[in-house]
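Have a look at this one.
As you look at this complex, bear in mind that one protein chain is not there, while each of the others sits in place.
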Amino acid sequence: MKIYRLEEFKGPAGLVLKEEAIPRPGPRELLIRLRASSLNFRDGMLLNGAFGPLVQPGVVPLSDGAGEVVEAGDGVTRFKTGDRVMPIFNRHWTAGKRPTEMSKVLGLGAETDGTLRDYMVVNEEAATLIPPHLSFEEAASLPCAAVTAWCALVGQQPLYPGETVLTLGTGGVSIFALQFAKLFGARVISTTRSDAKAARLKSLGADETINYQSTPDWEIEVKRLTGGLGADLVVEVGGAGTLARSFRSVHANSRIAIVGLLAGATGGAGFDFMSWIASTYRTATGSREHFEQMNKAIAYHALRPVLDKTFPLEAAPAAFEYFASQKHVGKVIIRHG
Amino acid sequence: MKIYRLEEFKGPAGLVLKEEAIPRPGPRELLIRLRASSLNFRDGMLLNGAFGPLVQPGVVPLSDGAGEVVEAGDGVTRFKTGDRVMPIFNRHWTAGKRPTEMSKVLGLGAETDGTLRDYMVVNEEAATLIPPHLSFEEAASLPCAAVTAWCALVGQQPLYPGETVLTLGTGGVSIFALQFAKLFGARVISTTRSDAKAARLKSLGADETINYQSTPDWEIEVKRLTGGLGADLVVEVGGAGTLARSFRSVHANSRIAIVGLLAGATGGAGFDFMSWIASTYRTATGSREHFEQMNKAIAYHALRPVLDKTFPLEAAPAAFEYFASQKHVGKVIIRHG
Amino acid sequence: MKIYRLEEFKGPAGLVLKEEAIPRPGPRELLIRLRASSLNFRDGMLLNGAFGPLVQPGVVPLSDGAGEVVEAGDGVTRFKTGDRVMPIFNRHWTAGKRPTEMSKVLGLGAETDGTLRDYMVVNEEAATLIPPHLSFEEAASLPCAAVTAWCALVGQQPLYPGETVLTLGTGGVSIFALQFAKLFGARVISTTRSDAKAARLKSLGADETINYQSTPDWEIEVKRLTGGLGADLVVEVGGAGTLARSFRSVHANSRIAIVGLLAGATGGAGFDFMSWIASTYRTATGSREHFEQMNKAIAYHALRPVLDKTFPLEAAPAAFEYFASQKHVGKVIIRHG
Partner (left out) sequence: MKIYRLEEFKGPAGLVLKEEAIPRPGPRELLIRLRASSLNFRDGMLLNGAFGPLVQPGVVPLSDGAGEVVEAGDGVTRFKTGDRVMPIFNRHWTAGKRPTEMSKVLGLGAETDGTLRDYMVVNEEAATLIPPHLSFEEAASLPCAAVTAWCALVGQQPLYPGETVLTLGTGGVSIFALQFAKLFGARVISTTRSDAKAARLKSLGADETINYQSTPDWEIEVKRLTGGLGADLVVEVGGAGTLARSFRSVHANSRIAIVGLLAGATGGAGFDFMSWIASTYRTATGSREHFEQMNKAIAYHALRPVLDKTFPLEAAPAAFEYFASQKHVGKVIIRHG
């Protein structure tokens, strides 16, 4: 089978396409024929060695994939051959508010080999069914970004119809957060840096958009659009660059979801701790249970993920380069053979 | 001002229309000019003395009303003259999962004088603003039935898009539960006893309806419609008459909201405790916070309550008689002068 | 290795002691050398065929066991050889409020082969470490009864110091609930049928005991002991026989934990639905996360489970008979070779 291994931490050039034997499933394991995979921000970081010794050379990148079960090991009860499935991001987190073993939170394609290959074996507890109306390409966009977005919306407290959600930019998590917030009946305000992207966000359901280049003090606009009150929930993906404004965009009963690795590096000079009026929670993708709740919502509403561009497996390095250029709106997909 | 007092517990005939002086607000109190009020199941019970010594003769009935602030007492900060407001059902329950003093849970129009009069005084903590797009008649339908329905949906656990909610019949709580569940993006299955009512429920958003007269084993149909799994949430208003079937309509992760006084009297012979697989929670209207969450959703979605028939204040006894005949779908309203 | 299989559903007489080969662990699996196991109420039911076709003849009984890891399969990261471990009751429930697959809730020793044998293989996700201060016999008492008790106390809402917990009788779940409630700083009222057992309950920390034979209306005494308010939490193990009284022992903000299979059979004639003032939740053992929370508490407080009598593996049928006689206070243990 075809498989990519990251032999050196030097960006897409470190990826080596190999031929390896198809693995066999052990007890309670599934052999999945992967049909598509997708890229996330952290995958680009990983190729450049951002995780240091936590990731070993030779790792198979990418956490997100979709395919079908071609063999079920002894004692498998959750799936059968032919089922269309996605592996979950963090195999140790099947349910509960937080992963139980955070030391292993790096997940698929980092802590263990990921989806950039034709076949993979996972424990049956670490996979979930694809909503019936989705293609493999669409399904491959869900495991990391969509589950993170779902968990950002409801991981700590429920989201109610009529509440206001603020999303930042047009990254994968932000777009899914927008789409899901609309399923909950929430109002969505989205920031973006171009009017073209603003139009796209509106077509996806955003009630209001704010161009943060023409309106750098966008937090003032958020307050104005909410009658002075502020947003009820911020899906904060900007970290050091935006957090101070996010805190000024909310009220004291709001929550701010601090999304994973996007949250920038060192920074925060001049952060005013008196402005820390809201509660925050650090997201960490989400559990299989979150994934399944999300799939139920996606299936009932026949929601379709936003896909940008699809590359063949052989062109995986080009997909990484395209992703790094940040021209995409929606997910960048790799179609397997 | 005009005011009804229930002089004897003998049904609508016990209501006496009187002329009394307009009360004055004390510190932190509001004087409200009531423009409309509405009836609930418990109000009919109350007229017939169902609450025994908990309710005193001479009480002013009805918990639900809407009007405008005509005078604000010293130190009022939440409202100003001219604000359109509704009193809350349980003046002691401003927030929190459960009322803090359940001994006083009977609420407005039972524990204390209610809304069947032209003016009333309430503490400013015990009132909330009317969503701007609603008339006084529509607003008067909210405080008891709508808040109870909201709390039945989210009082214990969050409700997610794609989850299945089961409502029983076409009473006020059930119809609001249907409307609100749709705002949350949930799927709704509603039972009813006639095809005409089924059509009405569908027009309000029900995904599926079950005629419980032609399908007395409706729990089997609920299971079938959910792929054998069962509903995720039941808004149980039938009590002894339906509870055993409700338990058979769900799965072990479901919740069953046991709605207040509708839950029948003694019964339950043959109840199979092995079927008690789901968690239940007894609703008790809801807090002012629930009321305000609900209003935010109603306002954003411009949702309109379903009104059935409106009576003038002078015909309040006729309104009670009409309500008792159970011909209505939606709320029965009394319009004040 | 020695292993018991239940060849026929005819009580302890259906148990057959056999010699079988020691199994081998697959990927991410552990081979455990079991040193002790313990009995629960449901195990006696199972021997008599109470679960019908859900349990197959030939099953290895008992859910509760403790031992040491003697071999770790490929890719195991949670444990190493020599670790002292206990298998979890429901291998599918690692975290979250409720098991995600309730159809498989019967757990170890019913749905799959249990602990009444010298060696067993489990997935590494389905085991947890033994608190260091406990013997294998003590540890073997925890997986079902103790986790169920823990989950009954905190599975739905937090338990606070100074709250009043009501326990019924001296079964395994009730005694653990008493011990754990004291760790939370709660007040405990325990019912029992004899003064000797009452003394034992007091020595374990019960603040008050009520003899339900001399005080059959024990709910009145619970109200009296709580200043008329009622208990804040009931660990309800009596089902049809006690539920009506439990509902009369509480207030409207209380919760009643309905414990699993103990909850009797059909019954409930004359159940007054107007008394259904509290919320209930059906327990289902608990997750691995609950188990680990509990172990943390047990370890910090050096709490010791109450053991009654220990039998050698060869005398397992006698252990079942002793257990069925209901003379025990505390757990009945089987010591493996």
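As written, the chains take the letters A, B and C, and residue 1 is the first residue of each chain.
Just so it is clear, a residue touches a chain if its C-beta (ideal position, glycine included) is under 8 Å from a C-beta of that chain, and two chains touch if they have at least 3 such contacts.
The model shown is predicted, which means the values in this text are computed figures rather than measured ones.
*Asks:* Of the listed residues A:239, A:286, A:317 or A:330, which contacts the missing chain in the full complex?
*Replies:* Counting the whole complex, the residue in contact with the absent chain is A:239.
*Asks:* Pick from C:146, C:298, C:319 or C:334: which residue touches the chain that isn't shown?
*Replies:* From the options C:146, C:298, C:319 or C:334, the contact with the absent chain belongs to C:298.
*Asks:* Please output the residues of subunit C touching the missing chain, sorted low to high.
*Replies:* 154, 157-163, 180, 183-185, 187, 293, 296-301
*Asks:* By the contact definition given up top, give the residues of subunit B that touch the hidden chain.
*Replies:* Residue positions of subunit B that touch the missing chain: 26-29, 73-74, 77-78, 92-96, 100-101, 104, 123, 125, 287-289, 292.
*Asks:* Against the chain that's been left off, what residues of subunit A make contact? List them.
*Replies:* Answer for subunit A: residues 98-100, 102, 105, 156, 239-240, 243, 251-253, 258, 261, 263-274, 276-282, 284 touch the chain left out.
One rule holds in what follows: only the chains that are shown with their structure count from here on.
*Asks:* Centroid of subunit A to centroid of subunit B, CA atoms only: how many Å?
*Replies:* 41
*Asks:* If I count partner chains per residue in subunit A, which residues reach a count of at least 2?
*Replies:* Answer for subunit A, listing residues that touch two or more other chains: there are none.
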